[in-house]
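Certain chains of the assembly are absent from this excerpt, and the rest are unmoved.
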Amino acid sequence: MRAAVIVFPGSNCDRDVAVCLEAAGAQVDMVWHGDTELPSCDLMVLPGGFSYGDYLRCGSMAANSPIMREVVARAGTGTAVLGICNGFQVLTECGLLPGVLMQNRNLNFVCRNTRLKVARTDTPFTHLYAEAEEIIIPVAHNEGNYFADDETLKRLQGENCIAFTYAAGDNPNGACLDIAGITDASGRVLGMMPHPERRAEAALGGEDGRRLFASAMERLA
Amino acid sequence: MSAPHVNDTPITPELVAEHGLTPDEYEMIVAHMGRAPNFTELGVFSVMWSEHCSYKSSRKWLKKLPVDGPQVIQGPGENAGVIDIGDGDAAIFKMESHNHPSFIEPYQGAATGVGGIMRDVFTMGARPVANLNALRFGQPDHKKTCHLVAGVVSGIGGYGNCIGVPTVGGEVNFDASYNGNILVNAMCVGLARTDKIFYAAATGVGSPVVYVGSKTGRDGIHGATMASAEFDDASDEKRPTVQVGDPFTEKLLLEACQELMSSDAIIGIQDMGAAGLTSSSVEMADKGNVGIRLDLDKVPCRETHMSGYEMLLSESQERMLMVLQPGREDEAAEIFHRWGLDFAVVGELTDTNRMVVVHEGEIIADMPLKPLADGAPEYDRPHTATPALPALDAQALTHPLDLGESLLRLMGGSEMASRRWIWEQYDSMVMGDTLVGPGGDAALVRVHGTNKALALTTDVTPRYCLADPVMGGQQAVAEAYRNISATGATPLAITNCLNFGNPERPEIMGQFVGCLDGMGAACRALDFPVVSGNVSLYNETNGRGIMPTPAIGGVGVLDDLTKAVGSAFANAGMSVYVIGETHGALGCSLYARDVLAIDTPAAPPPVDLERERAHGDFVRAQIGAGHISCAHDVSDGGLLCALAEMCLPQKIGCAVEISGDHGFWFGEDQGRYLVAIAPDARAAFEKAAAEAHVHIAQIGLTGGAELTITDAMTISLDEIAKAHENWFPKLMGF
Amino acid sequence: MKATIYISLKNGVLDPQGKAIENALGQLGFEGVDNVRQGKMIELDLADTDAADARNRLEAMCEKLLANTVIENFEIHLNDAE
């Protein structure tokens, strides 16, 4: 699998996710935001961090950077996209996924492990998880409170686009329907607030996140 | 046409005083200059000779600290200290205070404190890999406390999280002496290769002096002098000097500097911290024993009509000064421009040993460098030692609460309650190498791509330092040593941040001298030298000083991270031992303060440095041998609180089979650890202790969901956890 | 020409900051404060000299970047006076 990790000024989980992709066996290209050329790849990754300082609205400026036009075009032809944390915010800002990520309910940044329920397993990212399996993945964000209007939420449910939810009682940010991650209808675009790359080896406390990269490796290669 | 020039301002005694200089100091300046300084020169001298930049009250005593060792690559005197951690890797670290700015504007004050200390570390070529902080606030119920806690914590997180460096540990105390003067000490640790370390010294006459980073505004003008001045209730008026941090720009600056550093274009580099352009250029030129000529018309400015005085003294953040190899300017400019940062050649090195500043075609300052850099007087301020206090006799005291109630009060009180509310606001995991984050003894951060880890901690117990500065100084170093040892790592070196009141008062100066004496002794005995540090004096409001607070930042290394042990019980059926003798020292203990409500001062627990070292060596060896499955040092709250802390994280209880009085359970005798030993390792562990002449005692067995002491106490972990976890959220309103 | 853009959350969109401010005001003893909503204000200078052009450009800036029209409304004020 060839994966392109898009690096925006202010991205700070780009290396972390590249480490996990490589550990899973992928060949990784780091692509600078100002580039307009994207190498041919099977997966595009928008990493976590504070692109453009999270100024104005998280992800808003990154969504308008030159490389994103290319990412959106490629996504349109079926190339898979994974947006983690700030990457998820970019995906909603550029319209690849619906809704927005608002400030956390208690207005504080939150970094801790959360229990997640895997709600959709027929995607290239989640097929190695069991349906309704509970896994532990950390979050670290100030704006992870997923919001969409009722109609959109209904559609997400109807089209089985909710990939991960926070387990009951463990919603760290007030997200609607406890949403932690969503996909597009095809399942090839995934945006999620939790950071699978931070729990992908035993030394870091657990390996639940590793299977997400292994899934992608199997399905997208 | 020429506007009135600031240098037309006459130098009056009042102006000299406003610059924080004494009449004698002014006379010395005149003597160095061979004439009266003009207004700009006075400003430059005043910041360079401020307590903050010149260490004039503390230098004499700092010189006595041990700064050498085979592990030391660079001791105090550079932007940060550097130690060798093997395999060609170096750890670079320093701690610094941002106390006064954080009291005035907690968010920005704390944020810029974090930004500043990270620049100190990455100017030396390191990539920052961990941040820690040591915080002191006033009483929890003081009217300003919550506002300050909230602002400081989100400021630290706001900056560190954005730049993408994990905040992995720290400490927090509350005490009335900090009501009007909080302490915000930030520590940063970075990694570099030992052959790629950058220093501040500028060499090569004619080499270009280059300014990079953000533009200069009127931020924090006189910040350095403010940091050395006592607060009074009129300090509100000093507000417009607040600097605003921009972590996004700092992240770009970090990446751009790292990119340029991978070439050999840089001769010397220095961040613009306190006293900005002035101190960075003076220090670089002085260290290289050259002169410097600055052209202020080239300095990128954010505001119009800035005077030379303002540009020289501005403390705008996220800026660096570099001296480049001649001819490499374009290559460097390309990098900084690509990262969207300002880049300007603002001067050159000369052979004059003078600092000459040009603005609008005129020389506005021309000063000899040596006196600026190290001509400030060194004061031997009068100091009186803190009188010795009697020990507290545990036997003579009746206890108002039973063991369980006492335990709950301590575990759910301001000093011991969980700091989760704080650390969950910090990204402690970014960079993917945090093996142990906040909540353990020392944090463990893997050296990226290796099997090694750094062990990091900050420690000091101000109430001990107040009662007995020498013991308090020793204890702070010893506790850092212990926290690192408890993970299995080898303690290597420390940084410090020495927060004290007004040194012009002999009893405060006595505290300073005593603490340094104690620190020095402990560093020597434990082979734990000081490689960097910072002094913050005049921490007082309306004549009331803070408790002496010499915060220690300790760094150790674990060569094989698979050998690390945690501080929490992980399995039932383990034997629990206490290492070190327990006499029941209640003087200065939290129990004496919060349960017995004793307010007559008493001696703190004594530190026995020889034993401290023997116990540390023993614990590390036993961890290395695989005999110990978890280890925790015994500090605040004594044995019973330490036991509770080991039970809570994984909800594994403990049944204690020995009995003791309140002194035994809550005394804070030093040099102790609690360890859990698997049944099959007990014999080897006990044999090793006997051979090493280390006192150990088996006290109980892990298991269950309660903490029990036979015939004396049964308390569910849930109940302790509730008290422990609820205090902070309740204080902060959620 | 100077312009100010006011960006506010659409009705029905939850405003956690507004709620938090409302609670905090209550705790400080300010009573009778309701429906607190927090928005943004962006001030800028434009090189344009024609007001209609300026307004068109500002609208485009809002649509493209300054506001997230899924949840936000914007309002443009031109301070032509100056």
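When the chains are written out, they are named A, B and C in that same order, and each has its own residue count from 1.
Here is the rule we go by: a residue touches a chain if its C-beta (ideal position, glycine included) is under 8 Å from a C-beta of that chain, and two chains touch if they have at least 3 such contacts.
Everything numeric in this text was worked out from a predicted model, so none of it was measured.
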item: Copies present in the complete complex, per labelled chain; value: A x1, B x1, C x2
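The rule is short, and it goes like this: only the chains that are shown with their structure count from here on.
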item: Whole-Å gap separating chain A and chain C, where each centre is the average of the chain's CA atoms; value: 29
item: Separation of mean Cα positions, chain C and chain B [Å, integer]; value: 41
item: Inter-chain centre distance, chain A versus chain B - centres from mean C-alpha coordinates, in Å; value: 36
item: For chain A, residues that touch 2 or more chains besides their own; value: 106
item: Where chain C touches two or more other chains, by residue; value: none
item: Touch list for chain A against partner chain C, complex; value: 56-57, 60-61, 64, 93, 98-100, 102-107, 145, 147, 149, 174
item: Residues of chain A defined as touching chain B within the complex; value: 9-10, 12-13, 15-16, 19, 48-50, 52-55, 106, 108-112, 138, 140, 142, 195, 197-198, 203-204
item: Chain B to chain A touching residues, read off their complex; value: 154, 157-158, 161-164, 246-249, 251-252, 339-340, 423-432, 434-435, 446, 561, 734
